[in-house]
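Taken from a larger complex, these chains appear in their original positions, while the remainder are omitted.
All chains are identified by letter, namely A and B, in their written order; residue positions are counted from 1 within each chain.
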Amino acid sequence: MYELGVVYRNISRADRSTADALAAYGSATVHEAMGRVGLLKPYMRPIYVGAQVSGTAVTVLLHPGDNWMMHVVAEQIRPGDIVVAAISAECTDGYFGDLLATSFQARGARALVIDAGVRDVKTLAEMKFPVWSKCISSKGTIKATLGSVNIPVVCAGMLVSPGDVIVADDDGVVCVPRARATETLEAAAAREANEGAKRQKLAAGELGLDMYKMRESLAKAGLMYVD
Amino acid sequence: MYELGVVYRNISRADRSTADALAAYGSATVHEAMGRVGLLKPYMRPIYVGAQVSGTAVTVLLHPGDNWMMHVVAEQIRPGDIVVAAISAECTDGYFGDLLATSFQARGARALVIDAGVRDVKTLAEMKFPVWSKCISSKGTIKATLGSVNIPVVCAGMLVSPGDVIVADDDGVVCVPRARATETLEAAAAREANEGAKRQKLAAGELGLDMYKMRESLAKAGLMYVD
């Protein structure tokens, strides 16, 4: 599917304030708000605990063992972006370390999401530059083959188009298509609006069985209680 | 990314004769002809050895443990199609067996490509209905949740749009975007045109080093021979 050797400079990013506002809801709520789709595979893990970000995707397609295009994508970053990196075949090499992170951060990137490995993770944590990756690896890469920048990519099983919104936290990474960002933000806000009341009831010992009125449907489905 | 609960009935299929002609070249040549992209992950394996097919994709998105949409996609199959099934989360259940295969085959489907499990594989082999899948499993599924038919799906790490061409054999599964089918067929034919001559030379003992004139570039890269 991939067009190779091309850099798209002008992409339509999701609305900035919408993209920024989604971070507060976290990946689980946003994923629910979208109808339970959009999640990258759960093997994508943060390199340190506690980061929670959202931003607009700039995408890069790389080849196994080759991080040349990381330097090309750096130039396309604008403040508020999150770089989403896909590899054309399975690879665990460490494509990204503290020098590239310094450059990305200087350009305004908020995070990297990469379906491969990263390194210098201790320094990245100190720099507070979060990365969600498949693995951590010291293995370096070469600079020999062209990929592309800002084409739609499949990253960890999910299609990410340039300009989509990425929401990432300790629970994982969600991609919200640009066209659905506003409705998703509204749905996420609506979901969360009544969570506080629910939490209070549950904390007081009320059961979900009663709060959600499940007893009847469970009985109808045939659930039997045995003493 | 996924739109749920929708069936697109009118899709633009790749040209029939082009789609049919690609089978003869096999997945490796077609993948090379596209510039080494388009391959589904190599965990996708045929349930029996020796099948080699191509056809136009009709796609279906299913949920874990639920094969309801398999019956919905059956109606959208036209002769020469290959059904490409994606699941909204990782699942190894057996979504497909001999009854569905009978139905698919009757509708003219040539194969199934599914990022999950299948069952009744002995019968499927006898029926000569090939399947490329992530695994084989007797685990049955329920029919409770809506997915979609003929939306673009990510299957085994590759984006497949309805109407694209699928080429599958013992080496794996490749997706050729509809818009690139003709050029890919030409490139595949060109690639194979001079393979016969090469094979003859190599069989006679000529080395690739000489046939491809690699010695100079290897020396330039610094290769040293030690006796």
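A few notes on this one:
Definition applied: a residue touches a chain if its C-beta (ideal position, glycine included) is under 8 Å from a C-beta of that chain, and two chains touch if they have at least 3 such contacts.
Since this is a predicted model, take the numbers as computed values, not measurements.
In this structure file the homo-oligomer totals 6 copies of one chain sequence, with 2 depicted.
Definition applied: only the chains that are shown with their structure count from here on.
In terms of their C-alpha centroids, the spacing between chain A and chain B amounts to 28 Å. Chain A makes touch with chain B in their complex at residues 1-2, 4, 35-39, 41-42, 88-90, 152, 154, 157-159, 175, 177.
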